[in-house]
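Report on one structure; see the data block that follows.
Note that one protein chain is taken out, while the other chains of the complex remain in position.
Up next, chain A:
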């Protein structure tokens, strides 16, 4: 085993010793927040991990990378990458009893940059993520009517037909791109603020404020609903979905294994990235949540349980999603086929009922032979079930276009729509709790905020500030900005931070010390699996994924999909290259968090070198012990 540990003087002074931990826990009981019960903690962690990605990213990856065969890389990487990293974050938070900035600066003052980078990433992701929740709320508000507003195209000015843009694409596309986003044709064309989106954004940030106003005191209550409701809704949808025609087509399509995909490195890369992002690692929120636990909480078991729940949810959600997609594809196929049948019947004035799906081909031949000229004039659509099933369905496209269309075809559509969007809302909100924690606690740890400011004020200011900045997403080009941030803010920096975290714990803190800590906390030393994973397997995997990811991202052209009614192939999205200044935005958004880590280390080194001549040691922040006259509680 590698016994490499970097020299780390003064570590003992910065962290509480094992013996002190229990007394500290007792003393902090009134001043530091803590969980009311274990269930709250587990639900909060599960809520943070299980998010929109489980519903709209995993099913797409699963289906496009060989269906059932994708489970193999996914499960392997879950065990080798997800669980060890999760256990590491839980254990280090529980041991050092601080948020992310506090933890890393305790390990070594130069590593404070890791905590700051986590804070930046949490902030960036929370910034755009809540806008998705605002869109979900908009659809939710619009679900309380029958017929649903996206089921029909609106009429044009003289009421002879439907609006042109809608007639050429579809009513769900129109509702999403025009009536919700009112999207412009390029990211440079900002347009104006769409007031209805702004109202929904206000609502989304207010709800988030209510739930996080006092930190885990309030989120701990909110998670009872936000973390459990999605599972209830998924089960309802599963039962409903399985009774729909064509649902089994979808599930079969999803899980049909294509083992040749395993040889494709992109499959493994996507699996690794999905495991990593799905676990919300490196945001700092999990470290923070874990630090509110009691010292002897069994973090190993927690990590395994949360991972298993996360993996299971991904597969469960994929099943539900694809049963509904199968239903939609079958409906579309039937519609397409019936249109063809109608074309043939009308063209040749055949009696109704003579042409069915079964004898369509022979009837075509018969008609062709009887009147080839007339037959040649008829135009038939191509109906291919597989193409309907594999229409690229991920991200917002899945939720707001494909699924909403499927819902309009189900009886009692408003009910399903309400349930679906409540589920998305809960999934998104519970992830936002973790993001907020990852921003609020580091700000407190960095002592930027005066200590006597109440937590309500701090949370309020953060919510208000981010809300004002999020006005960008209410512009006509808002969705393009969001996709940009989604692609770059929450991807590369997280991989870098996670790698630094592993390195810091294993080689700067020392994995032997870490093992002793865990033995003290949970009663037994971590077994050989954890040792191998922390020292070798996980860092190596992180590095490989990071390098591959970097290479792929750097090589790909910066293009984005644009909704342009003037495009020849409308309603297909047009791929347009980003304007030049977007590169600068990408560099800032992805580069700043990554550069903060070495940047802060260098700054610290320089400061120490300048202070060395004076030979002054910074005041060690120790905890005050009891006074003679009894406890002077603050």
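We adopt the following convention: a contact is a pair of C-beta atoms (placed from the backbone, for glycine too) under 8 Å apart; a residue touches a chain by one contact, two chains touch by 3 or more; residues count from 1.
We take it that contacts and distances are computed from a predicted model.
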Between "Cytochrome b5", "Collectrin, amino acid transport regulator", "CHP1 protein" or "Centromere protein N", which matches the UniProt record of the unshown chain? "Collectrin, amino acid transport regulator"
So one chain is hidden, and I want to know which residue out of A:141, A:471, A:520 or A:548 touches that hidden chain in the complete assembly. A:141
In the complete assembly, which of A:13, A:39, A:155 or A:232 touches the absent chain? A:155
Check the options A:94, A:122 or A:218 and report the residue that touches the missing chain. A:218
Identify the residue among A:4, A:26 or A:210 that touches the chain left out of the display. A:210
The missing chain sits against chain A at residues 137-138, 140-142, 144-145, 154-155, 159-162, 196, 199-200, 202-203, 206-207, 209-210, 213-214, 218, 345-346, 349-353, 454, 456, 628-630, 633
